[in-house]
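All protein chains but one are shown at their positions in the complex.
Labels run A and B following the written order; every chain starts at residue 1.
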Amino acid sequence: MTAMTAILSHPLVRLIAGFVVWSVAFVVLYAAQALGCAYGWGDWHRPILWLLFLLALVPMAWLALLGPRHDHQHALNMAAVWTNRAALLAAVLIFLPVTFASLCQ
Amino acid sequence: MLYGSVLLFALVMVLFGLAYLRPAWVTRITPSQWIVGGGLVLPIPILVLLTGTALVLGEQLLPKGDAPLRFKAHAERWQWTFIYPDGREMSDETLHIPAGQAVDIAVTSEDVIHSFWVPRLGGKIDAIPGHENLIRLEADEPGTYWGQCAEYCGPGHDGMWFRVQAHAAEDFTALMEGRR
Partner (left out) sequence: MSERPSPIALHKQLEAIWSTPPGLARLSSVNHTILGKRFMALALCFFGIGGLLSMLIRAQMATPDSAFLGPDIYNQVFTMHGTVMMFLFAIPMFEGFAIYMLPKMLGARDLAFPRLTAYGFWCYLFGGSILIVAMLAGVAPNGGWFMYTPLSSKPYTPGINADVWLLGITFVEISAVTAAVELFVTILKMRAPGMALSRMPLFAWYMLVTAGMMIIGFPPLILGSILLELERAFDLPFFDPTRGGDPLLWQHLFWLFGHPEVYIIFLPAAGALSTIIPVFAQRPILGYRAIIAAIVAMAFLSFGLWVHHMFTVGIPHLALAFFSAASALVAIPTAVQIFAWIGTLASGKPRWDIPMLYVAGFFIVFVIGGLTGVMLAMVPFNTQAHDSYFVVAHLHYVLVGGFVFPMLAAIYYWLPHISGRQSLYRLSIPAFWLILIGFNLTFFLMHLTGLMGMPRRISTYPSNWGWDWLNLLSSVGGFVLTMGFALVLADMVLQFRFGARFRRDPWRAGTLEWATATPPPSYNLASIPHIEARADQLQPALIGPTLAGGQGYLGFARAGEQETLGVNMVTGAVEHLITLPRRSYLPLSTALATASFFLALLFRLYWLAPIGALVTLGLFLVWPVSLGEKRDKGPIDIGRGVSVPPDAEAADNVTVLANRTALAMNATLFASLLFGGLFLLVVAPNWQDTGAAQVPLWAAALAILAAMSGAALAARARQGNARGGTTHLDLILAVLAQLAAMATTIAAVLWLDDPTGHAREAVPFVVLGYAGLHCGLGAVMSAHAFWRLTRGYISARRQTEMVLAALWNGYAAGAVILAFGLTGILAMGGAMP
């Protein structure tokens, strides 16, 4: 955790951290959707997507709940807080279709 | 969707105008009210509802389960060939289908990408070499519907029109029988 927080102490890293996780989750979910269809994961397909969806939310929620740091970059820290919350919202809304949309059709 | 857009457009324009006219109540709106109100509260519910509806609708339009009849549309620069459920073709550049019943059309291409589109019957689906795509259409009424290639495919793209002829169910059966 300390290595994590050390990296996150860079304000620019904090600014994009939430959306970087979002991007990774996006790629992983899209890939899992395609692989599941190509290699016939059948009944496992949707539970796996569910699982990945929830897994992605964990770090994003953590980042979103992290309050602003208190140093001289106040404007930047507040922007980072909002960006990370926006990333969480984007993840919930954009990945929500894994729970109902047709997987391979 | 159209009325909603007109309304939203009008709203933004009125606000922009008000910014200049500056009645007292507009100047009292605080910064965070502008941003949270206009940037979050206004669009989020609209977008969530709209996207949700569109996704549900999209699910319903999918060719799920088997439609009773399955046709093939094969594109080749610059014409369409249609293959009927019995595996045979007809040579009149027209797709004959029964009206009042959903049919599936499997779309492929011989050469470049084309797109199968009958505007009055529904959306389009691309004809891609190496892939076969399925679209489900339904003509409510017997009649003639125009179709066209909707993906640019070279110099003959403008002329890649075709016709869909929807027949009453019994006429369609007769037509199919008659070909034997």
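In this section, a contact is a pair of C-beta atoms (placed from the backbone, for glycine too) under 8 Å apart; a residue touches a chain by one contact, two chains touch by 3 or more.
Keep in mind that this is a model prediction, so the values were computed, not measured.
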Touch residues of subunit B, complete complex, unshown partner: 1, 5, 8-9, 12-13, 15-16, 18-20, 22, 26-27, 29, 31, 34-35, 37-40, 42-44, 47, 50-51, 54-55, 57-59, 61-62, 77, 111-113, 115, 117, 119-120, 122-126, 128-131, 133-134, 146, 148-158
Missing-chain contacts mapped onto subunit A: 10-12, 15-16, 19-20, 22-23, 26, 29-30, 33-35, 37-40, 49, 72-76, 78-80, 82-83, 86-87, 90, 93-98, 101-105
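The working rule: only the chains that are shown with their structure count from here on.
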Centroid distance [mean C-alpha coordinates] between subunit B and subunit A, Å: 32
List of subunit B residues in touch with subunit A within their complex: 48, 55, 59, 62-64
In the complex, subunit A residues that touch subunit B: 93, 97, 100-102, 105
